[in-house]
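Take a look at this one; I'll ask things after.
Heads up, one of the protein chains got dropped from this complex, but the rest are sitting where they should.
Residue numbering begins at 1 within each chain, and the chains themselves are lettered A and B in the order written.
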Amino acid sequence: MSKSSVVTVRETPVAKTSSASAGGLVVAAETIDVDTSERIEIVDLTDTVMRFVRASGVQEGLLSLWSMHTTCTIFINESQAALDADMKAFLDAIVAQGSYYKHNDPAHSDCDRQNADSHLRAMLLGHSVTMQVSGGELVVGRWQRVLCGEMDGPRTRTIRAQVMGIASAS
Amino acid sequence: MSKSSVVTVRETPVAKTSSASAGGLVVAAETIDVDTSERIEIVDLTDTVMRFVRASGVQEGLLSLWSMHTTCTIFINESQAALDADMKAFLDAIVAQGSYYKHNDPAHSDCDRQNADSHLRAMLLGHSVTMQVSGGELVVGRWQRVLCGEMDGPRTRTIRAQVMGIASAS
Partner (left out) sequence: MSKSSVVTVRETPVAKTSSASAGGLVVAAETIDVDTSERIEIVDLTDTVMRFVRASGVQEGLLSLWSMHTTCTIFINESQAALDADMKAFLDAIVAQGSYYKHNDPAHSDCDRQNADSHLRAMLLGHSVTMQVSGGELVVGRWQRVLCGEMDGPRTRTIRAQVMGIASAS
């Protein structure tokens, strides 16, 4: 049984930005770089994402946020220093970093990051959110923030934002 | 460090309903109000969502359901009284309401709802689902139900449903 992870290869790399339109439909995308400084860290992407949606000109449609990494997550929650600390403590408690994992064992794995806990935590949080756009803005509640949950930092992470919809309502 | 949570402010509030079309593409949305009566409660939205999709006239496309709240979730599962009880018991067990959380501590937080457990449970379940529409109806399996998981009720909650797609197949 192989100790290696499967590599995904596109024919061409994902473009940093992309844009297409047809018959009133617009699809536009850009990449957001996130620099993290801790092993587990929660970065608030909301303002960046809201600016991207407004700049796109899309009035009614969908917004997709996609983390390009297995140990970097995207999810929705409140943004508060106290709650951030609670979320990190919960992730530490629910997936113990120090337990035995095959992924961390050279007898079974060629990965040297010792980050099985990061993969399991990411499995719980997910790697993307798909949101609505309406009235030219992101549909989001008063206390909702779009959060990037770094599970194996510090690193530079790439998030791709794509908006798809009708640019001018008729 | 601030004890407060960040507030998200759109330039204009999310419209109760919205609708746009261009070149055969339709985007239509409406809000669904959900009144809950327990702290943790599972509300079945399936019939409401199926009616919304049929009424929209969209034949092939996507349906987005978005909870406008941090402690109100949307997810898929079977709907049965016995399983509802199991899901609630599991959420109680996996995130202990009575543990110490900074979010519940006035020294660190200005939130007076004492609902850190609600935030953590919502982090596990997620706040939205994006589904397919085909043949003018929601794509959903025989035992799948679209569930709204209240994590901090009783409250009145707002869910936004948006459908985007081709209104008449060509």
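The definition used in the following text is that contacts are C-beta pairs under 8 Å (C-beta built on N, C-alpha and C of every residue); 3 or more make two chains touch, one makes a residue touch a chain.
Predicted model, so just to flag it, every value in this text is computed and none were measured.
Q: Which of these, B:31, B:79, B:114 or B:158, touches the one chain of the complex that we don't see?
A: B:79
Q: In the whole complex, not just what's shown, which of B:19, B:46 or B:158 touches the removed chain?
A: B:46
Q: Contact with the hidden chain only, please: which chain A residues?
A: 1-12, 14-15, 18-25, 27, 29, 62, 64, 66-70, 94-95, 101-103, 105, 108-109, 111, 116, 119-120, 122-124, 126-128, 130, 158, 160, 162, 164
Q: Given the full complex, what residues of chain B touch the hidden partner chain?
A: These residues touch the chain not displayed: 22-25, 44, 46, 50, 59-62, 75-83, 85-87, 90, 94, 124-126, 129-132, 134-135, 137-145, 165-170.
The rule is simple: only the chains that are shown with their structure count from here on.
Q: Using CA atom averages as chain centres, what separation in Å is found between chain A and chain B?
A: 19
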